[in-house]
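Left out: one protein chain. Kept in place: all the others.
Order of writing sets the labels: A, B and C. Residues in every chain begin at 1.
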Amino acid sequence: MNKLINHPDDMVKEMLEGYLSIYPNQFERVPNTIGLMKKNKSEQVSIVVGGGAGNEPWIMGYVGEGLATGAALGNVYTAPPSRAILNVTHAVTNSKGVLYICTNHMGDVLNFELVRELAELDGIESRCVFVTDDISTASLEQKAERRGVAGIALVVKVAGAACDFGLSLEEVVRIANKAKENTNTFSVTTSAGYMPGSGRAMFEMPEGEIEYGMGFNGEPGILHTKLGSADEIAETLMKYLLNDMKLTKTDEIAVMINGFGFTSLLELCIIGRKVKQIINTNKIQTHDIFIDQLFCPQGTGGLSITIMKLDSELKKYYDAPAYSPFFNKIAIGE
Amino acid sequence: MNKLINHPDDMVKEMLEGYLSIYPNQFERVPNTIGLMKKNKSEQVSIVVGGGAGNEPWIMGYVGEGLATGAALGNVYTAPPSRAILNVTHAVTNSKGVLYICTNHMGDVLNFELVRELAELDGIESRCVFVTDDISTASLEQKAERRGVAGIALVVKVAGAACDFGLSLEEVVRIANKAKENTNTFSVTTSAGYMPGSGRAMFEMPEGEIEYGMGFNGEPGILHTKLGSADEIAETLMKYLLNDMKLTKTDEIAVMINGFGFTSLLELCIIGRKVKQIINTNKIQTHDIFIDQLFCPQGTGGLSITIMKLDSELKKYYDAPAYSPFFNKIAIGE
Amino acid sequence: MKNSMNAEQLKNMFLSVAQKIVDSEDFLTEIDIKIGDGDHGIGMSVGFRNVLKELPKCQFTGAEDVFKMVGTILLDTMGGASGVLFGTMFISGIIKRPVSEEMKLSDFAEVFRKSLNALQQRGKAHIGDKTMIDAFEPAVIGLEESVCNGLSLVDGLNVAAIKAKEGMEYTKQVVAKFGRAKSYGEKAIGLQDAGATSVWIIFQEIADWSTGNLS
Partner (left out) sequence: MKNSMNAEQLKNMFLSVAQKIVDSEDFLTEIDIKIGDGDHGIGMSVGFRNVLKELPKCQFTGAEDVFKMVGTILLDTMGGASGVLFGTMFISGIIKRPVSEEMKLSDFAEVFRKSLNALQQRGKAHIGDKTMIDAFEPAVIGLEESVCNGLSLVDGLNVAAIKAKEGMEYTKQVVAKFGRAKSYGEKAIGLQDAGATSVWIIFQEIADWSTGNLS
């Protein structure tokens, strides 16, 4: 498929340059690094995120008010080098400590763990939270082994608010971990995405078939079916999620319906209609539900549903407004 | 391509139902109509928009704070029946008059003109503004003949703010018309979109080729080329726009880079980088520039660039924040 | 052989027309796909499916009421350009007419002439612009000439159908001045207009029904 880039080697750098040139008052470049940070600095715990580009707005668009303080971008689907993350760490306010949040992929984990050691050597207190929301990648007992996907949007949002409230690093980490433990995602892929560098499909997906729990690079999922109706798809997604989370009537949740890029808002709203019906039927309390495209693997067909179980503490931080040019969450609640 | 719907006959209705069930505090259904309106009512001029679904968020997502008051949705790519528009007109506050804004397509124009007559018969004062921003569809001398595309986002935003400022219908119409006259769009299509009802491609587009000024349903454009680099594409788009608008150093503009759905934020930022460079080279003053997906023909590849020339009056209304779940424009200016 | 139609006959005739349009959905879609957006078939069939559903429930006192009901159903349910245009085709001709029990050929000619005028005021299209006008205007002229020539109702309606068909064929020779087809320029030559095709189907079925039920 036709992709609009100049040269594969430059695309992440140029994406960042474009973003910064369009929003120069809000963000600045981290020197010598494919990374950015908020211009508006304040004396509080900073959140640094990072990962491979290619799922925009994730990473670059997650730096903002009530969100992350800075970010390091790797090449498409490749974790950023530790050096880049360390440079961001040094560039942001770090006197109150730094919380690293990334998805639980080997490359990210290895780099962030290494950076944490290096930051400590440089006298910067830091912690890592690896988001593990994808229920299809390991059993509930092995939640720590699950990979991280769109749920990181909600974890960063909650943790970002906790930083803004002036909490200590330990407290922010505790809340981020609580958010992470309560966040689960399940997805369906309906057509392949395309590598921006080559325009090549990332995997093969026969027309009329779909796969649940598939990875963005075509890693096999856990259920392959014929394309069903939107209602059937919503039912399958919710069945797995409700099963995994064992939600009851006393539970209060936030729900994010996240489109993968190719799938349109028209389709996402039709899915959302059924999701809301299922939640109502199960009499689970919906604190908030919304539709957005916050974790989009390059023109892929499909969507994910993320559910975060809330307690009063998480709700407090969840409710704080978040804002970046590509991550807008101002109004909360039904 | 796999599309997530239940039945083609129900898809627009179910999209609306889903949207309303997810955002029940902000919007309500117009009785007996595929249409919605803001719950929050106030004594001011109302804006009613309408058109065929299929370019979401356009139409449904344009009802919101600082935007339209209500909307009637037609089937995919089909103007809504006059009856539906009339029902919305009766449901919103109409004592101060109603401004209809739609794109300049025959079906929309015919229905809105008819509704205007019918509304007058019912004692409701109303006016129509047909947006004509697509520079590729008629010569500058025949601007009134041009079709309307993504530029309607900015016209609705400016007019919505004018309503909120408490202006009279005549004043709102004057400002909406000024906004419309100053708004121009040029687009490039890089891959076909897909009809949500059938999953069929809306047109054929050979791999490695792109077309400038093409219609969303495959209507021929004005320039067909091989796929070039992102920079070349940005240059071509801007060349035509600057030529048509004849902008000079004293002009101040707002720029919207609008993705069509399939094209990713990564690509849009790379395009945005070059667009900003070209504006800077031409020493035109950028009051605001932003990247979003506000007019998306169902998974189509490509983008449009819209430029609105601003004077101090337009700037005042342009700068007012606008908000709906799918149309967020809070921060203005570089 | 009857030389006029009452409300009941008009109702049956329009039900027959409606069925014909519904049966032609795919045919109209194919035509509109080539130089439009492909929704004309769906739009017409939605409108006339509603006619099939609602019309049988109605009781009519005058012939004009049947026209008005058909037009209103189309206007309220179709959407698109054609919702207004085909609504106008049936509604605008009977506005301000006194209610009549029977409609003669001259009444058909008058009613459709009035709606043709209204249609042109709305749509601003003329012969040669590759729209439904290219079929509708000749059909109206055919009715008027048949009145002058003293033809029977059935014969006059058959003349109208023949003229509509010629008009529809003529749309293949011209480029479009309106709507999505406009951007096709010279590429539209050889392709017929969807709206004109619908107009022909309507007049053809009016003629066929009359031939079958009035002769």
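As a convention for this text, a residue touches a chain if its C-beta (ideal position, glycine included) is under 8 Å from a C-beta of that chain, and two chains touch if they have at least 3 such contacts.
In this text the structure is predicted, and so the values were computed from the model without any measurement.
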Here the chain that is not shown touches A
Given A:T78, A:N177, A:T236 or A:T286, the correct residue touching the omitted chain is A:T78
The one of A:D10, A:D122, A:E170 or A:E219 in touch with the missing chain is A:E219
Missing-chain contact among A:P24, A:G107 or A:G228 belongs to A:G107
On chain A, the omitted chain is touched by residues 52, 74-84, 105-107, 110-111, 113-114, 137, 195, 215, 217, 219-221
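The working rule: only the chains that are shown with their structure count from here on.
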Greatest Cα-centre separation from chain C belongs to chain A
Per-chain C-alpha mean nearest global C-alpha mean belongs to chain B
Cα centre of chain A to Cα centre of chain B, whole Å, reads 29
In chain C, the residues touching two or more other chains are none
